[in-house]
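Please see the structure below; I have some questions.
Complex shown without one protein chain; remaining protein chains in place.
Chain nomenclature is as follows: A and B, assigned in order of appearance, with residue numbering initiated at 1 for each chain independently.
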Amino acid sequence: MKHAFSLSHISAQILKWTVLLFFLSAALFPLVWLLINSFRSNLELQITSFALPERWLIGNYERALQVASLPRLFFNSIVASFSAVIINVLISSLAGFVLSREVFKGRDTIYTIVTAGVLIPIIAFMVPYFSLITKLGIYDSLSALILVYASVNIPVSMFLITSFMRSIPKELEEAAIIDGCGFVQRFSKIVFPLSQSGLVTAGTFCFIYSWNDFIMAMLLTSGLSARTVQLGIKFFTSQFITDYTSMFAAIIITMIPSVGAYVFLHNRIISGLTAGAVKG
Amino acid sequence: MTRRVLLLATLVFVFLVAPLALYAAGTSEAVPGKEIELRWASIWVGQDSKAAPVNAIIAEFNAANAGKIKVVVDPQPDYNAHEQKIRTAIAAGIAPADIWTMKLNPTTAEFYNSPLLMDFTKSFKGDWKASFDAASVTTSTINGMLKSLPFEVAVLPIWFNMDLLAKVGVNAVPKTEAEFWSLMDKLKAAGISASSQMTGDTNAWTSMIWFSHFAISMGGPKVWSKPFTDPVFVKAAEYTKRMIVDYSTADAIGLGAGGSGGHFLAGRTALFSNGPWYAGRADLAATPFFKNITIAGLPAFGPTSNYTVSRIQANICAVATKDKAREAAIIEFLKYLSLPANVKRIAEASGAMFAVASDATPANHLQAQFATLAKNTKVSAQDLEAALGATATLEFGQQLSAFALGRISAAEFTKLVEAKIDR
Partner (left out) sequence: MSSTAKSGKKSSWLLRLLFLSPVLILFAGFFVYPFFFTLYASFTRWRGIGAMQFIGIGNYVKIFADGTFHLALRNNFIWALSHGFVQIPFAALVAMILLREPKGWRFLRTVYFLPNVISTVALTMVWSSLYNVQFGLINEFLVKILGKQTVHFLGNPDIALSAVIFQTVIYIGYFMIILLSAGMNIPKELYEAAQIDGASVVQQERFITLPMLRGTLLTSITLAMAYGVRHFESTYLMTGGGPAYATTTMGIDLFQKMDALRYSEASTVGVLLILFGTVLIVAIRKIFGKSDPMSDMAQ
């Protein structure tokens, strides 16, 4: 009996690590490929894309850093992404609270329509977005990007936040009502704090979208004052020729903040939350 | 607690509304007599080989017109996204900028119906007009309107890696159809991929150029006005399939332009096709066979010989404006940009070819070969994409894969493409 247990235990361990390592390599391979190729020349890349550099070229990184106004682009990306995340998560949690914890007619309809927005391929809406933004008079400004990023992510955030808020036990709120908490306090004291890991997840997705977006930034801005770092990467793709390896270097550089944001925002906050979470 | 929520609500409000108010306060209407600012949504930025000379020309123009006109570049660093932005803005009824460029083909010719584009017909006269290549101007004139100025042009010949040809004992580019196929067979027998074909991306770029060569050679420069089911196109399709299946790399079906060019750069393929811009690549110059690349047309596969496949690569558009001063400023800048002396600077720095004649000295031997080729050919006709537009070209690329794989016949292939041509 004991023997059988340890045997199955060992095979379970092997199975477990096979799964973990498969996905680990699937996730790491592109990154390593990108990193190695960012030190190679374009000709080397054309000859074979799976080899170490003949000489490790730092020139690609130098070129990447020389891209016009990289600090400004970084600053714009940070402002646009973080503002969009804050707005998006705040308003989605307000609405999510009403849609998950209140009972009224039309609630399900609103929820269904709003979340059906996840289906929308945003490219289909480019013309109306362009006219909307120009009519609002915010073309070529960070406000345009913030507004679009915060809005485009509403369906996903509503989806995640509402379903998360629903899973909070009703008893907690009922207890709060007995203690004299009103509508606003039920949100601010009970539901909002308890759904923070859902909020962080939604915020992470919103951040990733905003940070990686290229097409909206290209469409809705024209000058450097409101352009984001993803456009900086594209300075290596010109009319006919793409300097891939320098672009890879630029991608590595621009990834650092988003990885950093993920590690800090997500890992730290979630770990902190679960450590002190109220058990349901 | 209520206060905290109110605070949050206020924050949301501030984030959303305050920037709008700030922006509104910051915009100012153009005042007559003041400096006119012209925004140019330019693709010639960043690492583009035209970026440096164009920026220098703009800087000189701005200095000479200080206080009157100022041209500002709105960088458009990605070509596809640039096109997307142009069409989105025009569809939204807003000019994408004061000046921008586009590729002219039957699809983008639709823009000529837009009142947003300036018609240059009235101002395009005298010396200015005389400096432009007449054929390109004719191509850019639609229904009597000249809503885009032809600027950058290109010929799309065949590139021969003579080092690889030498390996099979051939030292000159083929002059006849028989020589051509014999070269293909020799290369194949020696285990060398004869050509860089590709059917991927949205236009099957390299193979599209080859197909255009075959079609023009057999059907003459007016070939594109024939129905696509014409025997000329059926034959051209069969030749193209033969190139893909028998004389190309194994990955040709579904391959993109980057992959096709990559094979030639890596010295894996002997024949390739592309425009003059490819001659200016730093990585090409670094290859051991760079000195031994020959640029030439294909031999005659039909009645037409000594022909080139060409296109207008970039036309310049400007916004239509009722403001006379503004219109004059735009014209003044475009005249300055297209001065032969300035075009010469751009040509020399980039190796690109222009609709404005200039005595530019080519930067390297490939660009010199391009110039000679363009000068010496009798007949010039557009490639399939430039002649037939986006929908037909997309169908061409997609069905070329099916045809090369043997899933449809040449007749079916041409019928499918014909169905997508707007006539």
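Definition applied: a contact is a pair of C-beta atoms (placed from the backbone, for glycine too) under 8 Å apart; a residue touches a chain by one contact, two chains touch by 3 or more.
Everything numeric here is computed off the predicted structure, so don't read it as measured data.
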Omitted chain's touching partners, listed by label: A, B
Touch criterion as defined above, residue of A:G59, A:P128 or A:G223 at the omitted chain: A:P128
Residue in contact with the excluded chain [from A:L160, A:I190 or A:A217]: A:L160
Where the unshown chain meets subunit A, residue by residue: 12, 16, 19-20, 23-24, 26-31, 33-34, 48-50, 90-92, 94-95, 97-99, 102, 104, 107-108, 110-112, 114, 116-121, 123-129, 132, 147-148, 150-152, 154-156, 158-160, 163-164, 166-167, 169-170, 183-184, 187, 197-198, 200-201, 204-205, 208, 211-212, 214, 230, 233, 244, 247-248, 251, 255, 258-259, 262-263, 266-267, 270-271, 274, 277, 279-280
Residues of subunit B (touch criterion as defined above) contacting the omitted chain: 9, 12, 16, 83-84, 87, 90-91, 107-108, 110-111, 113-114, 199-202, 249-256, 259, 389-391, 394, 397-399, 401-402, 405, 407
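Throughout what follows, only the chains that are shown with their structure count from here on.
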Subunit A-subunit B separation of Cα centroids, rounded to whole Å: 36
Subunit A residues touching subunit B - in the complex, by the definition given at the top: 41-43, 45-47, 67-68, 83, 86-87, 90-91, 94, 126-128, 130-131, 134, 136-138, 141-143, 146-147, 182, 184-185, 187-189, 214-215, 218-219, 222-224, 227, 231, 234-243, 246
Touch list for subunit B against partner subunit A, complex: 1-2, 4-5, 8-9, 11-12, 15-16, 19-20, 22-24, 27, 39, 41, 43-51, 72, 74-79, 81-82, 84-85, 88-89, 91-94, 97, 258, 261-263, 265-266, 275, 277-278, 280-283, 286-287, 314
